[in-house]
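Removed from the display is one protein chain of the complex; every other protein chain stays in position.
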Amino acid sequence: MSSQLLNLPTTASFQCLPITDAVRTFIRVHGERDGAVVIASRHTTTAVIVNEMEERLLLDLEQWLERMAPAAAPWKHNDLELRPNIPADEPRNAHAHLQALLLGNQAVVTVSNGELQLGRYQDVIVVELDGPRPRQVSLQWLSA
Amino acid sequence: MSSQLLNLPTTASFQCLPITDAVRTFIRVHGERDGAVVIASRHTTTAVIVNEMEERLLLDLEQWLERMAPAAAPWKHNDLELRPNIPADEPRNAHAHLQALLLGNQAVVTVSNGELQLGRYQDVIVVELDGPRPRQVSLQWLSA
Partner (left out) sequence: MSSQLLNLPTTASFQCLPITDAVRTFIRVHGERDGAVVIASRHTTTAVIVNEMEERLLLDLEQWLERMAPAAAPWKHNDLELRPNIPADEPRNAHAHLQALLLGNQAVVTVSNGELQLGRYQDVIVVELDGPRPRQVSLQWLSA
């Protein structure tokens, strides 16, 4: 198994889901000892980051992203009546696209001698920016 | 063929060029079925992103980047007379460097069973931030 799809239902509009343990399990099951894992979101309004799961830092992150790209700003993408073929449940989520671009939608983490090469405070975190929704993240092993 | 250089002449100062089809062709020609493709810009004032090619969202992106790092701000990099060995046609483009850093200059997309693992709304997009110019993007296959 060189790839895996993680199903991650989210439960809030903004949410940080640590998946480091799932990545470690994937590496163990895959069985190779040197290389890297790509963790890539299949969505345009989520991000994948590597940082610290500290509760108050995540509150800062949420507020900072809202300042950088406010949900209520007059984004053109949100004028649904001006866009063709829009489904009835289309969200107004330009801010979430821009926030996802700011954070990035994928991470590559290195594996050496079977161990994820993360520092003490680093976790792999999927960031929901326009939830709640069912989400999928693709894991792919790459060989050294 | 494990690598390819895409030549992408741009025609505007800001431009979003979708290259998903070129990446798919590269994968088919390369012939392996599991791994990833790195898409990396060879420039310091372009970006490579994975997001949605929705016309009005791209207008939002352009205006947002201009707000985040305005072209006309008093950037030190733009004081050409204070920098050594500057060619006559050196652009004043500090904003484009910073915008490129915000978006990132490379993407890694995963390939499983011969198929690019992108979601329904995801495209691989080269973002010109200081055009028009001839640009080059490097594609590199990585094995599972």
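By letter and in written order, the chains are A and B; residue numbering begins at 1 in each of them.
Just so we're on the same page, a residue touches a chain if its C-beta (ideal position, glycine included) is under 8 Å from a C-beta of that chain, and two chains touch if they have at least 3 such contacts.
If you're wondering where the values come from, they're calculated on a predicted model, not measured in any experiment.
Only one residue in the set A:Asp21, A:Asp34 or A:Glu90 touches the chain that does not appear here, and it is A:Asp34.
Listed by residue number, the positions of subunit A touching the unshown chain are 34-36, 49-52, 54-57, 59-61, 64, 68, 102-104, 107-112, 117-119, 121-122, 142-144.
Contact between subunit B and the unshown chain involves residues 2-3, 38, 40-44, 68-69, 75-77, 79, 82-83, 94, 97-98, 100-102, 104-106, 108, 136, 138, 140-143.
Everything below uses one rule, namely that only the chains that are shown with their structure count from here on.
As a whole-number value, the distance joining the C-alpha centres of subunit A and subunit B reads 20 Å.
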